[in-house]
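One protein chain omitted, others in place.
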Amino acid sequence: MLLQVLLNGVLIGGIYAACAVGFSLIFGVLRIINIVHGEFLMLGAFITYWLFKLYGIDPFFSIPFSFAVLWILGYLLQKYVINRIIEAPEIMSLLLTFGLSLIIANLALIAWKGDYRLVNPEYAGANFRLASLTVPYTRLATSVFAFAAMAGLYLFLKHTDLGRAIKATSQNKDGARLQGVRPATIYSVTFALGAAVTGIAGSLLSMSFSVFPSMGGDYLLFSFFIVVLGGMGHIPGALTGGLILGILQSLSTNFLGAGMTYILIFVLLYIVLIVRPAGIFGKGLVE
Amino acid sequence: MWDWSGKKLGTGKPSGEKAIEILQVEKVTKNFGNLIALQDVDVVLRKGEILGMIGPNGSGKTTLFNVISGIYTPASGEIRFQGRPITNHKPHMICRLGIARTFQIVQPFGQMNLLENVLIGSMYGRGMPIEAGRNKAEEVLYFVGLKDKMYLTPNEVTTEDRRRLELARALATEPQIILLDEIMAGLTPAEIEEALKLLHEVNKRGIAIFMVEHIMKAVMTISTRIIVLNYGQKIAEGSPKETAENPEVIKAYLGDRYV
Partner (left out) sequence: MKISSAKLGVSLVLIALAAVVPLGVSGYWLRLFTFIFMWIGLAGSLNLLTGYTGYLDFGHVAFFGIGAYGTGVLMVKLGMPFFPAMFISAILAGLLAVIVGIPTMRLRGAYFAIAMLAFAEAVKQAVLEFDGLTGGGNGLSLPIYTNYQFFYYAMLGTVLLIIGATYWFENSKFGKGLMAIREAELAAEVSGVNTLYCKLIAFGVSAFLAGIIGGIYAYWMTFLYPGDAFSILITMRMIIMAFLGGAGTLLGPIIGATFLATIEEILWAEFKYSYLIIVGFIVVFVVLVLPRGLVGLVRQKARNR
């Protein structure tokens, strides 16, 4: 029934948006496409899985761990590896993050095998009824959490000194330098922040979807789609893009079949690129 | 059309003829979201003249160049070259029609040698086949004084040479107008003298020059006319002397370097 399908779409959309936010931020500030993004999600998801499986920690409580681990990983990666090619042609950062993603995804594959895992605490399948709609608790909770995380990031960027410095750098690298901010520090922090937020998103994902080492690829594509629609480095844009994607996927899976969804997304991406390449809010990838 | 090989030509300026307007920028406005980079800017460039454009940092000078050369489309306004509108033309079309430009931060083709760099200009800007284009490129390189280095790559030559290269590549497209964006930034006084002489030679061959410069002495010496931008608007226009004495200009410029 249509309303239910839409609701599902909105709930998923929020999570997708959270997935894309880190990607969008990193691109907005560092101007690099971070192919390892998918692996950050995967790592966040696995952290939640293993904490749950081995120590019985409730998935929601694993979120600070994902945040911390991915922050450290992101910071180190940026500072010691990615920073070396930050001034080089774009293709270099693409290749580099691509290579890194190969390494991480396949290390995970060796360590944890390719099986699909599920994070299923006792309350996993429970839901409540609202009018004629079924609302799964977990979905609702992760969705709300996703919104909260994005709101938090938004406020951080807007109202803290560090956040404003990050925003300044995304607009104008030299302008930021004039304000006394060192781009190198900003890059490391932004990348770390982007990775950490993505880690949270990964944890949230793990509560609704299966977890496996090569899961990153699809979400990378989704994040890209969201950034095309919503614009780079623009959180409300990511939210809008995520919701649209979620609703689209829900509608398509229900009425057209799962296989068609990819095709639909690509066709839509294509149309948007022709008709309005700058995205809905005009902050997109084309000047 | 033009001979760069050093043969002596006439002064290039038609005497007694009414100077024709070859470029007309009319009420051009350009914004980036909430930022208004250019507002109702009117500029006219006459055949054979040297028009200098000055203004504080961020006043929209490079944006204007980007609009004229087709990199940006203005939100409103029109641009006409030799009478025909070019407002929505793509940059490569504008180049082929006869407007060339250099960039503030030079953009050489790093993996190609100097000859090949200039060759792109003559082949694509002027539409020549490879052999003829090569000859033209060599001529232009000789003109700017880089012929003996033509098989080196851009990172094997000096900064000043890279500026000359940028100029050479633009000249090889055989433009009628050349937009120079701070081509003298960072040069020593001796290098600036050289550059001014070179630009005079370019102008003598009938090419109108529209240049953005911060080095006052240079731009005031060589320009026939000056316009001043501030916060995206034209605030003054006139001869170099008039402009230098204009109180509006002085106000906008307090603290700028006078070389």
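Letters are used for the chains, namely A and B, taken in the order the chains are written, and counting of residues starts over at 1 for each.
Note that in this section a contact is a pair of C-beta atoms (placed from the backbone, for glycine too) under 8 Å apart; a residue touches a chain by one contact, two chains touch by 3 or more.
None of these values were measured; they are calculated from a predicted model.
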item	value
Absent-chain contact - pick from A:61, A:98 or A:137	A:98
Selected from A:10, A:85, A:124 or A:162 as touching the chain missing from the view	A:85
Listed residues B:19, B:112, B:216 or B:244, member touching the removed chain	B:112
Touching residues (missing chain, whole complex) on chain B	69-71, 90-92, 94-96, 100-101, 103, 107-112, 116, 119-121, 123-127, 129-130, 133, 169-170, 173
Residues of chain A (touch criterion as defined above) contacting the omitted chain	32-33, 81, 84-85, 88-96, 98-103, 106-107, 109-110, 217, 220-221, 224-225, 228, 257, 259-263, 265-267, 269-270, 273-274, 277, 285-286
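Here, only the chains that are shown with their structure count from here on.
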item	value
For chain A paired with chain B, centre-to-centre distance based on mean C-alpha positions, whole Å	45
